[in-house]
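As you look at this complex, bear in mind that one protein chain is not there, while each of the others sits in place.
Chain naming follows the written order as A, B and C, and within any one chain the residues start at number 1.
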Amino acid sequence: MNEITVLFFATMRDRIGERGITLEVPEESRVRDLKRILAERYPGAAEAIGITLVSINREYAFDEDLIPAGAEVAMFPQVSGG
Amino acid sequence: MNEITVLFFATMRDRIGERGITLEVPEESRVRDLKRILAERYPGAAEAIGITLVSINREYAFDEDLIPAGAEVAMFPQVSGG
Amino acid sequence: MTEFPTIYSITEDELDLNSLLAQITLPSTGAACVFTGLVRGETGRDGLPPRTEYLEYEAYAPMAEAKMRQVADEIRGRWPTVEGIAIVQRVGRLYPRTPTVLIACTAPHRDTGVFDAARYGIDRLKEIVPIWKKEVSPEGEVWVEGEYTPTPGE
Partner (left out) sequence: MTEFPTIYSITEDELDLNSLLAQITLPSTGAACVFTGLVRGETGRDGLPPRTEYLEYEAYAPMAEAKMRQVADEIRGRWPTVEGIAIVQRVGRLYPRTPTVLIACTAPHRDTGVFDAARYGIDRLKEIVPIWKKEVSPEGEVWVEGEYTPTPGE
């Protein structure tokens, strides 16, 4: 298993109810696998998790991307800064 | 005769050697008449006077424009602010 | 070769345009375009309340600063005449009439892209830099929705 950190921002933080968590995921997990794990853990946020933006180690990431050990993953809605 | 003020800026001031003068010009004088009067008075600046920009009462003016009594006339090169 | 100054930061402090401009001014600089966004107190935006009490900004700061750096690199790639670049987002609770974000570009002359570069910078910031804002009015709170979905490599 790989230990990773998952951070939540903006509406994702509101829906998950946490700023961040650490969790263990199987080696070779991809973003889509992590989304499934989180959707099971936070069923009320499942829909939001399905469409969230994701970053791995501060770069945008996509469903097929592998999550390396120790990764800092983040989930957040489309950005609205400025 | 009409008394008017003539101001000189930038290279025109350098050539005329004055910041401004008051002088009397015949009624109904136009800009071209004033240029001729000044070119006679400042022969070393005659060429510059021929091509100077002119304003009357703070609006751009041209050779055919009449100079009203009490006018504030100015002569200066093309602008280079900024 | 001169190293061109690049400033990028997420801050809770007031944006100081004078200081930021000075920090990206070189002896060869003749022109600067500074864009700022400000909190609108009267919005009239669709689906949002007409009066804003304040906006609450948050950022994923380390990623935001990395993406600001990327925006600056993109600007330099497109407008090689740009010298200094500053990209700063203020976060926290910001009231109407307050500057919230600044994109500034300097160059030797005004006619080689400094306006377009700043414009590009704010457009890209609003696409890829992870910052969010919530609009708070007497009627309640609404997260402002972004519109852009980054693609791989962004």
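Everything below uses one rule, namely that a residue touches a chain if its C-beta (ideal position, glycine included) is under 8 Å from a C-beta of that chain, and two chains touch if they have at least 3 such contacts.
Fair warning: this is a prediction, and the values are worked out from it, not measured in the lab.
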item: Contacts of the hidden chain among displayed chains; value: B, C
item: Hidden-chain contact residue, picked from the options C:10, C:33 or C:64; value: C:33
item: Options C:5, C:62, C:92 or C:108, residue touching the unrepresented chain; value: C:108
item: Positions on chain C where the hidden chain makes contact; value: 16-18, 21-22, 25-42, 96-97, 99, 106, 108, 110, 115-116, 118-119, 122
item: On chain B, residues whose C-beta touches the chain left out of the figure; value: 7, 9-11, 53, 55, 58-60, 62, 74, 76-82
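Everything that follows uses one rule, which is that only the chains that are shown with their structure count from here on.
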item: Geometric centre distance via CA averages, chain C-chain A, whole Å; value: 26
item: For chain A, residues that touch 2 or more chains besides their own; value: none
item: Contacts with two or more other chains, residues of chain C listed in rising order; value: none
